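With one protein chain held back, the other chains of the complex are shown just where they sit.
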């Protein structure tokens, strides 16, 4: 059945599968200490224009957020994030599981403003008894956000400034980074992110990998005994080279960006199809996540022919649904969708 | 270079790669709720002769041990294991990270005896202040052990009895289960394990999968809200079907057992090569792990041509080294090794 | 210097000190298994009209909240509370330290409404992916609240109903329970609390004890191996009888309620003094916490003669300050305060 349900429902980009096949019988050292991981790291450093970057490959988004945040925070510290942030809502309390509080602030579309972070920190340090409270230690942002929002460069610069002011780290969740970068609605580049954050991850799972995320520490600031902490989290890959091969492929000949570009091109076509038919959008998202308002009957009709996500009930008659495009979305999918509409 | 360094240095068994290629462009529901996972689970239930089995696919051994033990234990409980057990030595404290004590007992070759477990528990409950101590809640065993030991059926039955006596769970780490089952030195079958343990895992990573372990709860006893706890551990796979496809392949036409058989056949040949040349063995291991005593000079010579593990210094002149065979070990590897010796 | 800074700045009520002196040389069994603890528990059961109550004495409020909430929750569960709740703000993340998320909801004066709890739970269970989220497992309320709010009986009954509906526990933090009960602005009795909650604590530290809180499980529902979990939290008292003696004294001849009554009488006089002088109140609190609006100059003047708490800046010229009365507040303190004003 036709599917626009998310960006992780197919296998891997064919180039990745090819490469895994080609290297399959080679024997390498384990735990990510092989030449493929090294090559992938070097390509990522180049793509980020960040020679100090220290990179570690992990297996999934929640795992990466948990490991990164737990290892970057002091035990007395919590993480500031948008109330809609993935770590606050959809990771089953994985951050609290490691002992840290999530300090959630309200936002419009998941975009955290430097001003609200500053206000929070100012209030915190003004409170005379703040040593009885959780210290803000890190600011977590997502790009693109869970609601299709994207940051502008000046917003990242302002967040960087407030983090410096209050001695916090800035960490960017890049589960959907390729679309964030290639959507055309943000002036932020990969090297901006490497320059302005302390750490971020380049999402592979939602960008054509079988699985895997590249966690990048940008300032020669990989936490102490990081490998041991990864192991302790149960997050280390025995056959680490599989992650290296995948990211090496994604960062060869710009495949990573090409996948983002393709997903955005397909997203543009999906949006146009709906707009042309007079549909309204629930959120004006510039990314590969498209939030459409449909009436109940249309929702039922569509769901017989195409898989998508329920997003939110709007009123008794209308519902917001979500369509997502990715590397695996084809022109033919678009044509079939057109027929359905 | 020729390599006998471990059983996870190549990619995946060709049949697994084929299957991943064949299904690559299919879009499925995520998080392991797809038809491949279902099919794999059913095949495992059949292979275990255990229709009550509840199965969850995880990504690696330490992760699986951590999730299984943490979710099976009450917060007041610790896990009894051999002092050489993987969880006690080589998982960076992943069990303690989740708040549980490892109660380590000394053994010869990693084989935990029911009698010593009983003695420990008897002493514990005889202590009037035992509610100021960590309760023994689970017995962790490995088959084959980290030192090449294997259990006999009567030993598992005795461990089952002591677990029942003291209200503990019995959990078996099957990282090297295929070789444990196929080595010829144990009368234990997969269905014995399913019958006698409360949970165990079928290792994929060291048996031809790219990655993945099948955690089997044998008595309709999957811990409460297990999916949420997996998520909280950062251990959930978005593209869960990849695990399903791999285990479905491993349990089609007996591939899992065939891989164990092949590894053991190759191990027999390696052992014979060394024995014929007059080498002594450091441990008389019946499994695919072969522990050979070499003098320092021989060790140097060998290490120029073949990759193996350093195991332990014996005296100033002699060292124990470890050779491991697996699905990827070929007759040609054996021939080359013969030439080297 | 005259002090109205809080309700825990003096030692203990003289009757408690007397009793500690009288029993000082007796030797008893440790860890709270002595006759004084038994006697105190029985008196509390009577005062609560709750013969099923299981009681454990702990040493402080944060410790009691942490132990109670951690032991009552499943690992997948978090605790719903008012955003201003003590556990959310002033306990340095002690709840998250034990792995649980605090699910904070906005309120006016710290009073959590059943309707907002229901709305939260309804939304949670309506979300199809709620098994990727933290389950609401317990509702935490304070009586009186951190802002001087008090619950009415119908509000507790409604909270009980929503807890039953969604299979959650109801837990009441009684750090300032004596004043909550004796302030005259609430129809809630101690036996109502025992009947309507699953657990609550009777605060001793802020009500005349040297230290100590009585944690009451009201429904024969003390968590499994509770003593071991208390020990594991580092919260067990070797000389447990000291807690027993203190609570036995507090629940002899109604001393606990008398202390609340006295603190409220003194609070009434303080309020009247300020009101008579034309001061406005920042919060209309019916309890022993009095929130007064003063201008900056008056604040400076007062702070030279009397100790109180800074509460919040209102505007450039005005500040809210807090005065608190307790068992140790005397008529003479009131007279001196009158002179100052």
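Of note:
So that you can tell them apart, the chains are marked A, B and C in the order they are listed, and the count of residues begins at 1 in each.
Throughout what follows, a residue touches a chain if its C-beta (ideal position, glycine included) is under 8 Å from a C-beta of that chain, and two chains touch if they have at least 3 such contacts.
Predicted model only: the values in this text are computed from it and were never measured.
When the omitted chain is restored, the residue from C:84, C:142 or C:232 that touches it is C:232. Residues of chain A that touch the chain left out of the display are 71, 74-76, 99, 131-133, 135, 224-225, 227-229, 231-232, 236.
Taking the complete complex into account, residues 76, 78, 89-93, 96-97, 99-102, 128-129, 131-134, 310 of chain B touch the chain not shown. Against the chain not shown here, chain C presents residues 3, 5-6, 8-12, 14, 17, 20-21, 23-30, 59-67, 91-94, 97, 205-206, 210-211, 228-229, 231-239, 242, 307, 328.
Keep this in mind: only the chains that are shown with their structure count from here on.
With centres computed from CA atoms alone, A is the chain lying nearest the middle of all the protein shown.
Computed from the mean C-alpha positions, the centre of chain B lies at a distance of 51 Å from the centre of chain C. Centroids built from CA atoms put chain B at 33 Å from chain A. Taking each chain's centre as the average of its CA atoms, chain A and chain C sit 42 Å apart. Chain contacts: chain C has residues 76, 99, 131-133 touching two or more partner chains.
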